[in-house]
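Showing subunit A:
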Amino acid sequence: MSKLSIFMKGIIKENPVLVFALGICPALAVSSQAVNAVGMGLATTFVLLCTNTVISLLRKVIPDKVRIPCYIVLTAAFVTITQLIVKAYVHPLYLALGIFLPLITVNCIIMARAEIFAKKNRLFDSVIDALGMGLGFTLALLAIASIREIFGNGTWFGIELPVLAEHNISIFMLAPGGFIAFGILVAIANKVSNGRAAKLKESGCARCPAATACGKGGAA
Partner candidate 1 sequence: MAPHRKHTAGCTPLAIPVPAEVHIPMSMHSGAPANLIVGVGDSVTVGQLIGEAATRVCSPVHASVSGQIKRIDTYDPLTGAPAVSVRIASDGEQTLWEGLTPSPVTNLAEFLAAVQASGVVGLGGAGYPTAPKLTLKEGTKLDYILINGAECEPYITSDTRTMVDHTADVWAGALLLKEYLGPKNVVICIENNKPEAIQKLEALCAGVQGMRVHVLPSLYPQGERKVLVYNVTGRIVPEGARLTDVGCIVINCTTVAVIAQYIRTGLPLVSRCVTVDGSAVKHPQNVIAPIGTPIRNLFEFCGGLKDDVKKIILGGPMMGAAVPSLDVPVVKVTSAILALSGRDAEAPTPSACIKCGRCVAQCPMNLMPSFIEDAFERKKVELLRTHKVNLCVECGCCAYLCPSKRPLAQVMTLSKKLLWGE
Partner candidate 2 sequence: MTRMIVSFAPHIRERVTTSRIMLDVIIALCPAFIAAVLIFGPRAALVTGVCVASCVFFEWAYQKLLKKTITVGDFSAVITGMLLAFNLPVGIPLWQAIFGSGVAIILVKQLFGGIGKNFANPAITARIVMFISFPAAMATWAPIPVDAISSATPLELIQRGDLAALPGMWDMFIGTRMGSLGETSALALLIGGIYLLARRVITWHIPVAFIGTVFVLTALLGIQPTFQLFAGGLLLGAIFMATDYPTSPQTRTGRIIFGIGCGVLTVIIRAWGAYPEGVSFAILFMNVLVPFINKLTMTKPLGGIKKKP
């Protein structure tokens, strides 16, 4: 797999949020403001980067039977670190994200990438994969957030937009708007990858977000 394709895969073909429907909770919850969405995306990318590097380094060391708990501990550790950093340096983001910052530990994307990719590939590939997936996640969040903010608030990254500012539809800022925006984006992703994603979704196991983590029976 060429380096570029690993990277690009995460963004369009196998976008974790739009295609595999992983990590939907943060994607919907935080995407009312584009700024928060990017913040969340970067935080998650950072955590993904660290976990992938450590796991791919230790992939020979971690015994297979106990691999899931180890991944969880690693992710939790890195999330706590990011939580402290964000609290210290970017306090408004910390307030905006609220409880969703610690919730990154249970974000399925990190578990998924660790399980599918990191434990099987070399460090350099894992890092690129982490960056690809992280960027994919951030772009997806940004897309949802921009739809919601432009229509809901008439602003984008806080900048007033000329026409839309007066004609804003504030439901996009609330929960139903989040679901609708996400639904529209997933539909567009389906259309682009003309149904491959849809087929993928239909077969039972691929549908369940933890499929990559649970590995059928060997639970966490």
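We adopt the following convention: a contact is a pair of C-beta atoms (placed from the backbone, for glycine too) under 8 Å apart; a residue touches a chain by one contact, two chains touch by 3 or more; residues count from 1.
With respect to how the candidates were assembled, all candidates are chains of the complex that A comes from, given by their letters.
Computed from a predicted structure; not experimentally measured.
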| item | value |
| --- | --- |
| Touching partner of subunit A in this complex, picked from 1 or 2 | 2 |
| Residue ranges of subunit A touching candidate 2 (in the complex, touch as defined) | 167, 169-172, 174, 176, 180 |
